[in-house]
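Note that one protein chain of the assembly has been removed; the remaining protein chains are unaltered in position.
Right after this comes chain A.
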Amino acid sequence: MMDALLDNALLISVFVTMLRSATPLLLSSIGELAIQRAGIWNLGVEGTMLSAAFAAYAVVVATGSLPLATVAAVLVGALVGALTSMLTVALKLDQFVTGLAINLVASGLTLYLFRSNHAVFSAGNFTGFAPVAVPFLADIPVIGRIFFQQRLPTYLALALIPLAWFFLHRTRQGLELRVLGENPKVLQTRGIAVAPRLWLIIVAGSGLTGLGGAFLVLGLSDRFIPEITAGRGWLVVVALVAGNWSLFGTITAVFAFAALQAIASHAQVLNLPVPYQFLLALPYIASLATLMIFRSRSGQPAHLGLRDIGK
């Protein structure tokens, strides 16, 4: 086993897989972070990702176009975001219940659409995103193999990390977003309408979550199966809580989950002395453990989940 671990090629493969499995989680968690930092406790991440994944699948089977499929997934994600906004911002319904309802509807609807069009889908074959080597950088030993021979959305997800930080902390809109999550009245007393901003944030954040969903189909597996998200939406929610709602904390948690997924997918080669099923369950067990260990909620937006949003 030690020999296997020390094997350079194998290690590189684990890291490559880690970045690849981190991609959908990164995209979704950055979208979800924006939404939660604005004070909306959106639990519908799983359903948003699943709907978007299905949209990507249906469009890629129908047209064979990866860009079209990606756009469709983002649009469907944004559409689910619009639904979430309507329920939580316009109608001020309970945010938890709304999220759970969205997950249930997404699960049922995608399953139904998938099964009822089985003939179409079983005939359709497609190839997802292929790795794109970045010129020169890809030739760097080890680092090049790990970071610069990834798929396009992975590069996008990595680039989004500093961009998201810059947006949150160095722009006027980012400050206003954080204020919304702490005390929306601050903006209201300055005569700024809160609801349109929340709509925009939820729709945009859900669109990004949708992009994460698309990658499940177009970047991880080249197929669709019911419940393809397999709890990744919930991992995103856990990553936010474990990361204490800070961008870098959340990203760290995401990479930890992704590393466990990568190890699980190399279980047979690594020849670890634990059952394969246990390794598959590891990210979920780890998420429980993280919640138990990082109990601090000091970074939780003060207005998160509250319904008195204002106009």
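We adopt the following convention: a residue touches a chain if its C-beta (ideal position, glycine included) is under 8 Å from a C-beta of that chain, and two chains touch if they have at least 3 such contacts; residues count from 1.
The rule is short, and it goes like this: contacts and distances are computed from a predicted model.
Asks: Look at the options "Cytochrome ubiquinol oxidase subunit I", "ABC transporter ATP-binding protein", "MacB-like periplasmic core domain-containing protein" or "Carbon-monoxide dehydrogenase large subunit" and return the one that UniProt uses as the protein name of the missing chain.
Replies: Hidden chain identified via UniProt as "ABC transporter ATP-binding protein".
Asks: I'm checking contacts with the chain that's been left out. Which of A:94, A:182 or A:222 qualifies?
Replies: A:182
Asks: Given that one chain is not shown, which residue among A:192, A:280 or A:306 touches it?
Replies: Per the contact definition at the top, the residue touching the missing chain is A:192.
Asks: To test your reading of the contact rule: which positions on chain A touch the chain that is missing from view?
Replies: 169-176, 178-179, 182-183, 185-192, 298-299, 301-302
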